[in-house]
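Just one protein chain is left out here, and the rest sit where they should.
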Amino acid sequence: MTIVTLTTDFGERDGFVGILKGVIWGLAPQVQIADLSHSIAPQNVLEGALVLGRAAPYFPPGTVHLAVVDPGVGTARRPLAAQVGSQFFVGPDNGLCTLLLEAAEAAGAPVHSFCLDKPDFWRPTFSQTFHDRDIFAPVAAHLAAGSPLEALGTALTDPVRLTLPRPERTPEGWRAHILGWDHFGNLTTDLPAAALAGQDVSISLQGHTIHGLVQTYGEQPPGALVALADSQGQLELAVVNGSAAERLGAQVGEGVEIRLPKRPA
Amino acid sequence: MTIVTLTTDFGERDGFVGILKGVIWGLAPQVQIADLSHSIAPQNVLEGALVLGRAAPYFPPGTVHLAVVDPGVGTARRPLAAQVGSQFFVGPDNGLCTLLLEAAEAAGAPVHSFCLDKPDFWRPTFSQTFHDRDIFAPVAAHLAAGSPLEALGTALTDPVRLTLPRPERTPEGWRAHILGWDHFGNLTTDLPAAALAGQDVSISLQGHTIHGLVQTYGEQPPGALVALADSQGQLELAVVNGSAAERLGAQVGEGVEIRLPKRPA
Partner (left out) sequence: MTIVTLTTDFGERDGFVGILKGVIWGLAPQVQIADLSHSIAPQNVLEGALVLGRAAPYFPPGTVHLAVVDPGVGTARRPLAAQVGSQFFVGPDNGLCTLLLEAAEAAGAPVHSFCLDKPDFWRPTFSQTFHDRDIFAPVAAHLAAGSPLEALGTALTDPVRLTLPRPERTPEGWRAHILGWDHFGNLTTDLPAAALAGQDVSISLQGHTIHGLVQTYGEQPPGALVALADSQGQLELAVVNGSAAERLGAQVGEGVEIRLPKRPA
């Protein structure tokens, strides 16, 4: 049974997500549909890319990820479908699938991208402002139902990529960056925690300094500010049973200074 | 595989929506269930009717739409199931299915309404305050599993209808009305944009005037106030990458004055 995931900035109130499901199940009645998020901040492509990049590895081969955060709908931006390793992406060509592309390339897995220009696979009537319903949802359904990717469009080799923050080396250690925060207020950074493993580090942000990493929240009392490896292995700043985002008032992109212990001369 | 859609004002926090799914899958394990919205404003039947009316056309024949916004639960208002064209509605008889009835009638498709008065199709014990769980969900499941509609109740011919706003002709053109706004703050009106096609119109609301329609948001810079045809073909007022609802402070039902160009005498 094939899975289609949905990631959008539609919200949950208006029924637009339900419309996508109606279109998909109308064409591919057997697929399972998993909502990843419909609360991406409106038009925030980076936030959508991060949510999708985080969740995709936990889905089985053949999964089709339909993602729509699409400030350029109706302009020249291309509609895209891509094979990224053993899975598929369908959505606007605006960088939403950047992390899927990078992960597939890093693993040496196949990547094949196509511009969706075959209206036979779209809804018969279509609106300039709702490509998700009229192009992306039917194409995702056809893919999930077994249509070959190369039938859906014309090959392209330059899918748009976001420029993601990267951790930087500094004389003292690393400068990481805040990528965002989750529902609990835990702050995610762009630095793999493995870079710090076993080291007596100090981590500074907004005038707060944390010494060392914990293995799990429960090692410290409620209210303590801690650093640890998050569920994806990235360095995370958290307040035990509280919100680090609220406590630190951090911004996306803000730097986090990490000081490593001096090596013996 | 039959689909059941859910439209309620239950919110997502309390588990009431999950209860409906438990009841439905307990009786009809094979159906797919699509949430349309559980964020209808409490007891706002018009808002529920609009969400349902907008989404239903994108679902396949046989779909059962279960909708519960039910300020009159436990009073004399009738429990209703209806065939509306190739689909079904189940819910309170308070106008929630007004747009489904109108669409079916406009298409010359069959409409058959029944008052649900056969407790054999209900849950064995039932609460006066939770008809959705005890009457509507089991009836929707039986319908989706193939029970004939006419077995579920007694025919009725006067399902309750809401009085919906209608656009009015004026000496200068049209007076449309705000029906509501979506998650992005785009304002929907009751006027089909086709009534304005190709015309050099001016559109006034709250002291703001918009000249002409765009084809898509991307034609104008972020922050611009624009008018266009929405995904259903209705006249919509929007702020590019922003919120027209916030900018204009508009109210549901408020008039929008549309001035058409004078025809040559």
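Order of writing sets the chain letters: A and B. Residues in each chain are counted from 1.
Quick note on the criterion: contacts are C-beta pairs under 8 Å (C-beta built on N, C-alpha and C of every residue); 3 or more make two chains touch, one makes a residue touch a chain.
If you're wondering where the values come from, they're calculated on a predicted model, not measured in any experiment.
Trainee: So one chain is hidden, and I want to know which residue out of A:46, A:196, A:229 or A:258 touches that hidden chain in the complete assembly.
Mentor: A:229
Trainee: Quick one: which of A:39, A:75 or A:147 touches the chain that's been left out?
Mentor: A:39
Trainee: On chain A, where is the contact patch with the chain that was removed from view?
Mentor: Contacting residues on chain A, toward the hidden partner: 1, 3, 5, 7, 12, 32, 34-40, 51-52, 54-55, 58-60, 63, 182-184, 215-219, 228-231, 233, 241.
Trainee: Considering the whole complex, not just the chains shown, which residues of chain B touch the missing one?
Mentor: 9-19, 21-23, 25-26, 29-30, 33, 42-43, 71-75, 127-130, 133
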